[in-house]
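All protein chains but one are shown in place.
As written, the chain order gives the labels A and B, with residue 1 at the start of each chain.
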Amino acid sequence: MSAAQQQEVPGEDGYNFAYLDEQTKRMIRRCLLKAVAVPGYQVPFGGREMPLPYGWGTGGMQVTASIIGKDDTLKVIDQGADDTTNAVNIRRFFARVAEVPTTEATEAATIVQTRHRVPEDPMAEDQILVYQVPQPEPLRYLEPRETECRKMHAYKEYGLMQVALYEDIARFGEIATSYSYPVMVNGRYLMSPTPIPKFDNPKMDGFPALQLFGAGREKRIYAIPPYTTVKSLDFDDHPFEIQQWEEDCALCGAEDTFLDEVILDDQGGKMYVCSDSHYCARRRAEGYEGTLSEAAAKAYAAAVGAGEGGED
Amino acid sequence: MYVAVKGGEQAILNSHKLIAEERRGDTAVPELTLAQIKEQMQLAVDRVMTEGSLYDRDLAALAIKQAQGDLMEAIFLLRAYRTTLTRFGESEPIDTAEMAVRRRISAAYKDLPGGQVLGPSYDYTHRLLDFALAAEEGVGAPEAEAAEAGVEEHIPRVTDILNHEGLIEEELAFDDGEGGEAPVADLTREPMSFPAGRDLRLQNLARGDEGFLLALGYSTQRGYGRNHPFAGEIRLGEVAVEFVPEELGFAIELGEITVTECQMINQFAGSAERPPQFTRGYGLSFGHCERKTMAMALVDRALRARELDETVEYPAQDEEFVLYHSDNVEASGFVQHLKLPHYVDFQSELQLIRSLRKRHDEDHREAAE
Partner (left out) sequence: MALASSLTAPAGGIDAADLKPGLADPVHDAQHIFRGLLTALAHPGRAVTLPGGIEGPLPLDPATAAAALTLLDYDTPLWVDWIADTPPLRAYLKFHCGCPIVARSQDAAFGLVSDPENMPRLALFAQGLDQYPDRSATLLVQLPDLEDGHAVTLTGPGIRESAEIRPAGLPDWFWNDWRLNAAQFPLGVDIFFTCGRTVIGLPRSIQAEA
């Protein structure tokens, strides 16, 4: 056995740093470099079984595990929130196998792993955003066969998608896709932005941080370098539009964030709250207030087990 | 007050305690030992090793205990463990012709060299619940008497017998184009790509869910891609695993494993140049998994439609369909991931549907006017 094969340094519980063995990390790292060189193209990779099930973030985790180091600070969000169970679970995993500091503050993180949202806070050049990807192939629901999809990407033949979107317009009067809204990257590859709401699509265009995408079950990695063009598909007479709410965040008053609908009672009573839990908590800490009375805000906070700014 | 799915760390820790409690069950009942599972639930252990892709009876037993008997969950545990193991090389191919056979049957011949050895099999049991097994004092130590004549040491494979006459296609290693053997594919290291070679297909099927393959194999028998199978041979027994360390340059034996092998003899094919020959389907598993190896052999043969110039019409013949959906760890993960919060996307859909309904109502109001 050569030195090359003996490189693991078992941690306390017998696992290598960040769980993956060095050969797997090398393989993923090489794929990441190729992904960065061809923005939006899905690089096949030899994905490994992780201790979480497929579909629960294993691809994002493998990307994070391959890039993370002792100097990093990790934030993990799911649906925009740090305290959803799966985000907690993944963050615990990395705290355990990589012993890296974790944070809920977007601005303090060097790596942010996310499921289905882009943080509301702008990110900077030296940060990396790692997306969890359930289905990397934007054409999949139109064409189940991988062999056919590969050809369409190879020859930039995306008519199938254009037709599908146009059929929506014919049937509904607008494009009936509200999340996983397909984008063209660097003017060449059609890409799935992952099931982020279309509200977040514009953030990806010219994003200053590196965006990496990992699909564990489908075994694909892709990337968008900083400052790369990312355009949501549309038509001249039906331009792309993001979602908007009439309401503001009931807790912090934000007018331009993605809002979660929270049902208050069985009479149809509801309120809207920032999906990005850190963004909302920070605004409240800075003194911003929403329309919700203080008493109700306290009740809400108590009900969700308020971990404002707390870490695991 | 409605509370969204925000569990936090405490909820997760509590749920771990709950499953530990459920797993243990009534503490007045003795706790299951790994030895009990290994010895008395061998077929469960064999399935977990096969689909978990790891030959280790103790680890498989542990996985079954930890998973409370949920075999797919146990398979997942074993796979995740396998990921962490260092790979130090590839063994030599096992030689099933040299198997220490404990069971060997052929439906193709009434009798043949080596004979029909029934061995340990449920095939001819009557499926009547045996209440003797429920007795508190147990069944003691049942012993089968030794036969007068032992199983023959060297039992030739049926397919090799047919090969003498050239009646069945040969199984040849892939050519690397330079006079050597091409390396064998390994989908645990490289992602699958299509069209898939037979080595990759067989590996996928060996790891594949028994139920899925059983249904697909069954479908071929019912007309969805019929290929006229005969069970040429099924054999169960122990084979040696050999490895050639670079430092030594010769093979050493690492140990023995139990495998089940099924060779199906299928619909003959031929062409203008080649005389007709029977074609093959192949199945192999760790331990004793006959249903699995037979289903695997049927599906293997169905997936060879393309290379045998047969029209691909049915699911069992559809390479992408079969190979992408055979892995129950992947399937289970993705099906169950629907339990994860999806409320952001659902919120997007709520908005969209409200907007579409508004538009629909407006259109209808206009039409009415």
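Here, contacts are C-beta pairs under 8 Å (C-beta built on N, C-alpha and C of every residue); 3 or more make two chains touch, one makes a residue touch a chain.
Fair warning: this is a prediction, and the values are worked out from it, not measured in the lab.
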Considering the complete complex, of A:Arg48, A:His153, A:Lys219 or A:His278, the missing chain is touched by A:His153
From A:Leu52, A:Ile68 or A:Cys249, the answer for touching the chain not displayed is A:Ile68
Contacts of chain A with the missing chain: which residues?
-> 1-9, 16-17, 22-23, 25-27, 29-39, 41, 43-44, 66-71, 125, 150-151, 153-155, 186, 188-189, 210, 223-228
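The rule is short, and it goes like this: only the chains that are shown with their structure count from here on.
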Averaging C-alpha coordinates per chain, one finds the centres of chain A and chain B separated by a number of Å equal to 34
Would you mind writing out the residues of chain B in touch with chain A in their complex?
-> 1-12, 76, 79-80, 82-84, 86, 88, 187-195, 320, 324, 329-330, 332-337, 340-345, 347-352, 355-356, 359, 363
Can you list the chain A residues touching chain B in their complex?
-> 1, 5, 8, 15-16, 19, 21, 24, 27, 44-51, 53-56, 58, 78-81, 83-86, 88-89, 92, 115-117, 134, 144-147, 172-174, 176, 178-180, 195-199, 217, 219-220, 243, 258-265, 275, 299-300, 303-305, 307, 312
